[in-house]
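The complex appears here minus one protein chain, its other protein chains still in place.
All chains are identified by letter, namely A and B, in their written order; residue positions are counted from 1 within each chain.
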Amino acid sequence: MPIWPLKAGEIAELIDGTVEGDASVSVTDLVGIAEAGPEHLTFAADARRAKSLEQSQAGAAIVAEEPKESEKTLIRVDDVQGALVKLLAAIAPPEDVPAEGVDPAASVSPEAEVAADARIGPGVVVSAGATVAARAVLCAGALVGPKARIGENTRLAEGVVIGGRCVVGNRVRIGPNSVIGSDGFGYYMVNGAHHLVPHAGNVVIEDDVEIGACTCVDRAKFGSTRIGAGTKIDNLVQIAHNVRIGRGCLLTGQVGLAGSAQLGDYVVLGGNAGVRDNVSLGDGVQCAAYSAVAADVPAGEKVAGIPAGPAREQIRIVTAQAKLPELMKRLRELEAKVRTLESSEDH
Amino acid sequence: MPIWPLKAGEIAELIDGTVEGDASVSVTDLVGIAEAGPEHLTFAADARRAKSLEQSQAGAAIVAEEPKESEKTLIRVDDVQGALVKLLAAIAPPEDVPAEGVDPAASVSPEAEVAADARIGPGVVVSAGATVAARAVLCAGALVGPKARIGENTRLAEGVVIGGRCVVGNRVRIGPNSVIGSDGFGYYMVNGAHHLVPHAGNVVIEDDVEIGACTCVDRAKFGSTRIGAGTKIDNLVQIAHNVRIGRGCLLTGQVGLAGSAQLGDYVVLGGNAGVRDNVSLGDGVQCAAYSAVAADVPAGEKVAGIPAGPAREQIRIVTAQAKLPELMKRLRELEAKVRTLESSEDH
Partner (left out) sequence: MPIWPLKAGEIAELIDGTVEGDASVSVTDLVGIAEAGPEHLTFAADARRAKSLEQSQAGAAIVAEEPKESEKTLIRVDDVQGALVKLLAAIAPPEDVPAEGVDPAASVSPEAEVAADARIGPGVVVSAGATVAARAVLCAGALVGPKARIGENTRLAEGVVIGGRCVVGNRVRIGPNSVIGSDGFGYYMVNGAHHLVPHAGNVVIEDDVEIGACTCVDRAKFGSTRIGAGTKIDNLVQIAHNVRIGRGCLLTGQVGLAGSAQLGDYVVLGGNAGVRDNVSLGDGVQCAAYSAVAADVPAGEKVAGIPAGPAREQIRIVTAQAKLPELMKRLRELEAKVRTLESSEDH
């Protein structure tokens, strides 16, 4: 693993770039343009940032087409974002994992089945009937309920709770203190008292799903709450019972999906967006941050607003709203003029 | 416990229904109308769904009045939702609980008082002076602070934190990783620095309250933050210091109540709704999802919007907003016409 400081020439090698300027310039860290000093590497991902590069104090910069030239040392690449990913992958320290085998401070039921090369940290609980597949990593304090299944190469971070009978696929990552398989929020009333609907179902998380920290996925009343392969979910997201999410979706922080909401493939939800219960979003739907979707949205549409409507219209509405006070004034003036016209008419 | 597959006749017995058609049809699971195959049981809870039943591939269906007849096997009941609850209660596997007694991997203070038939899981901590009553269930990793009291038949799920001196009633359920009794967000400034107001109070959770996962209830500055009997609270809800909630309320996911907010009985808050500090909602108030209540609301009212107003008006405002761009255009046209009228007047 390469470690800072790095020379421009070494960095260029890591990211398949070409040095323009002094390849021996040494930098101690990767930093945004505004904060970079002469000892730092920075990057310009677009034309606007390429322009502001000249004002930056950075010692070296990763760039694509722009700027054409500079007094700084440039490391030129085809794709700045791609180059950053390569660089970060090269310099990122290896992920923190418990040692192979079962930590002495873990509680593994004798009726659980744990692969020999799984990594089970201190404070972990694996309950009766649960299975943990090859190379799975259960960080400190992860709790796995009865008959739950954890797939190969899957990583449960610290404090994750997996409820009984839930199924977690392969290469899944779940962030610290997230909860999979809690009871859903379903009640029926008898004589003025709310009674919990029994939640007989489970949660199924397909392969390559990634979930952030403190996110909650409720188990189904019947069948499964399901998260499709390759979907990525941020922190503090609420996914209610019987929700079904397709493949490759992106759910940003603090999103909320109410009961039985259904998402197609590659749906994108901005931060704090929500979807009403039983509402369906087609493939590729995009919902702006802070939008609240209250009715079905056809595939490919972009929506915004509370309640959400087509994003293009929403922009026009917001623009018009900003002019509302002025509009009220113009209406009053017009009313006065019309009164004048009417009264002169009367004469 | 009956286990799938089940025959239509067996299901009818579980839910007090009557079979119309082949009582020997066997089904393997309960599934929504759209996804049901010939091996599945489904249900039609309203007239619209009863209609779509004919297109469904389901092998059998639970129905009420509609449809009058069908080629499928029908299990006819008075109340479909009630029947589903009965069915789910019958087929739901028994809840996951630790064994009776104290798990060897738990830490119970010698100065705590724990009922002999309580169930204390691995990793649980019960601090000095705390009491855990009969048949209480503390799942793996639940943490109970000093002098806290946990009532009879109460269930703390995995990773729940109960702060010192908090009081949890009987038959209460608290979901995984929820936090009861953290310090509130109250600061006073001295010489440009924020200082935490000491939180001398606690949280009192009355009988039959249920709380979801990753929900936070802050302790009071003085006295108690109080949640009334039979109130149900979803996941990721924020309840600030000195909030008082009445009986039988429903707080949906990601709701937020600011400091000293006060809710009457049977108040309902939709997802992501919020209430400003010191604001009171009367009995039976209903707040739409994504509403922000900034002023007191009298009993029985329905509110919506940011800031929240009467729901009926809010619908009219939202409808009018959608017409705003058109309205701007009409205003401009009118102004032109009035100018023309005025100029012809001048002549």
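Assume a residue touches a chain if its C-beta (ideal position, glycine included) is under 8 Å from a C-beta of that chain, and two chains touch if they have at least 3 such contacts.
Since the model is a prediction, treat every value here as computed from it, not as a measurement.
Across A:Gly17, A:Gly159 or A:Gly259, the residue that sits in touch with the chain not pictured is A:Gly159. Touching the missing chain, out of A:Ala136, A:Cys214, A:Leu281 or A:Val297, is residue A:Cys214. Of the candidate positions B:Gly82, B:Pro146 or B:Gly282, contact with the hidden chain is made by B:Pro146. Contact between chain A and the absent chain runs through residues 29-32, 81-82, 84-85, 88-89, 91-93, 96, 103, 105, 121-123, 139-141, 157-159, 173, 175-177, 208, 210, 212-214, 230, 232, 234-236, 248, 250, 252-254, 271-272, 289-290, 306, 318, 321-322, 324-325, 327-328, 331, 334-335, 338, 341-342, 345.
By the touch rule set out above, chain B reaches the unshown chain at residues 107, 123, 125, 127, 141, 143, 145-146, 159, 161, 163-165, 177, 179, 182-183, 185, 187-188, 192-200, 214-216, 218, 221-223, 236, 238, 240, 242, 254, 256, 258, 260, 272, 274, 276, 292, 306-307, 309, 313, 316-317, 319-321, 323-324, 327, 330-331, 334, 337-338, 341, 344.
Following the convention adopted for this analysis, only the chains that are shown with their structure count from here on.
Centre to centre, using the average C-alpha position, chain A and chain B are separated by 24 Å.
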